[in-house]
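Not every chain is included here, but those present sit where they belong.
Each chain carries a letter (A and B) given by its place in the written order, and its residues are counted from 1.
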Amino acid sequence: MTDIVRADGRTPDQLRPVVIERGWSAHAEGSALISFGGTKVLCTASFTAGVPRWLTGKGKGWVTAEYAMLPRATNSRNDRESIKGRVGGRTHEISRLIGRALRAVVDTKALGENTIVIDCDVLQADGGTRTAAITGAYVALADAIEWGRAKGHVPKNAKALIDSVAAVSVGIIDGAPMLDLAYVEDVRAETDMNVVVTGRGLFVEVQGTAEGAPFDKRELDALLELGVAGCADLREAQTSALGE
Amino acid sequence: MTDIVRADGRTPDQLRPVVIERGWSAHAEGSALISFGGTKVLCTASFTAGVPRWLTGKGKGWVTAEYAMLPRATNSRNDRESIKGRVGGRTHEISRLIGRALRAVVDTKALGENTIVIDCDVLQADGGTRTAAITGAYVALADAIEWGRAKGHVPKNAKALIDSVAAVSVGIIDGAPMLDLAYVEDVRAETDMNVVVTGRGLFVEVQGTAEGAPFDKRELDALLELGVAGCADLREAQTSALGE
């Protein structure tokens, strides 16, 4: 497997260059512009004291996420969802995935009655936008929680973040498992999987889909192993960006 | 594990009673009313000669699916999506899942330039609606393809269905893996997974989510094993309904 060289020169188990510009936004309480190679996602975290009415008085906070793509983030232009007048199924699905991934590492009791909305806007897309979004969103989330703590909204010693979280795509191309697929690889993959893994190496989400032929247990295992290793590398990039 | 008795008396690896009323609809080219215990889904397959304009002339057919729930399918009433004016994220996500699952066992070239739309309407919900929908939709799809063959739209010897497909939910409750979760079990599950498996035992889709604590590889493996076995049982129910 290690002899395979990919179009961009990577080995099968190698991530694309990952860059995290923490604090990109002047306004948001937490933010990161993250790149996985040509994929660039702007993640902002908006902290608001208080929770939606249906949560009031339960002593718990709320974390949610919205994902979207600029019309010309992709190779050909897509119509805006605001103009179509509705949010598409893919957008909804990814927004929900990001929200679940982040909530898996938040102790909403420790967060207190505060709301954090994470926006992940894809400025440029080259495969793996949802996994880049989760990985960058974690950095924005961590900073927004610290902002809330500094302002006295989040209790001083509350451990609101119980773990970190990152995500990466894996897939089988020409029979070989590959990490962090670029767009040209993604369209050729027989099986496509996204794994969301915590800093401790546990799974938050595993979503594998046969795009071509169905896959067997052995292939699934190979993909999971690759994904876990990739998320460990992403965890390092997060740690370094956060200066931990 | 085998000593655990569930609220409805099942063992952990036991499906709820599965009933498939094939040909329920007088109008559709294929149909099945499927029950997984208290979950009842009406699946209809609508066959149309021809394909959407963007596919014309490529010699390939098209299979798609739409999932929805009646407002009082659940324990308390939900507003209709037609009245809200938009399809929710969960609905979109499940519709896309069903469509992908079915397309995985269709050879669209063999189907020829024909379109099949599968509607899965949940009349009553008690957990596992998306997996019941996929399992019933396969029966409706098989009949619609035969209808198309009988009418001369699908070539006589074309093997449009290359495999069968079924789906089941699995989850970890109080640390124990369980098959085919009813609603009361679903809300308590720490990890929740849907597996879509072909008649040959290969994976089409694996979607696992940590609802509570993240899960490890060992738990994932136990859930997959349970899911594969459950889908084999569902395959038998399909075979019997189709009189194969």
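Convention: a residue touches a chain if its C-beta (ideal position, glycine included) is under 8 Å from a C-beta of that chain, and two chains touch if they have at least 3 such contacts.
All values reported here derive from a predicted model rather than from experimental measurement.
> Could you work out how many identical chains the complete complex has, if 2 are displayed?
Copies present in the complete complex number 6.
In this section, only the chains that are shown with their structure count from here on.
> What whole-number Å value describes the gap between the mean CA coordinates of subunit A and subunit B?
28
> Taking the complex as given, what residues does subunit B use to touch subunit A?
By the definition above, subunit B touches subunit A via 86-90, 92-93, 95-96, 100, 104, 163, 193, 198, 200, 202-210, 213-217, 220, 224.
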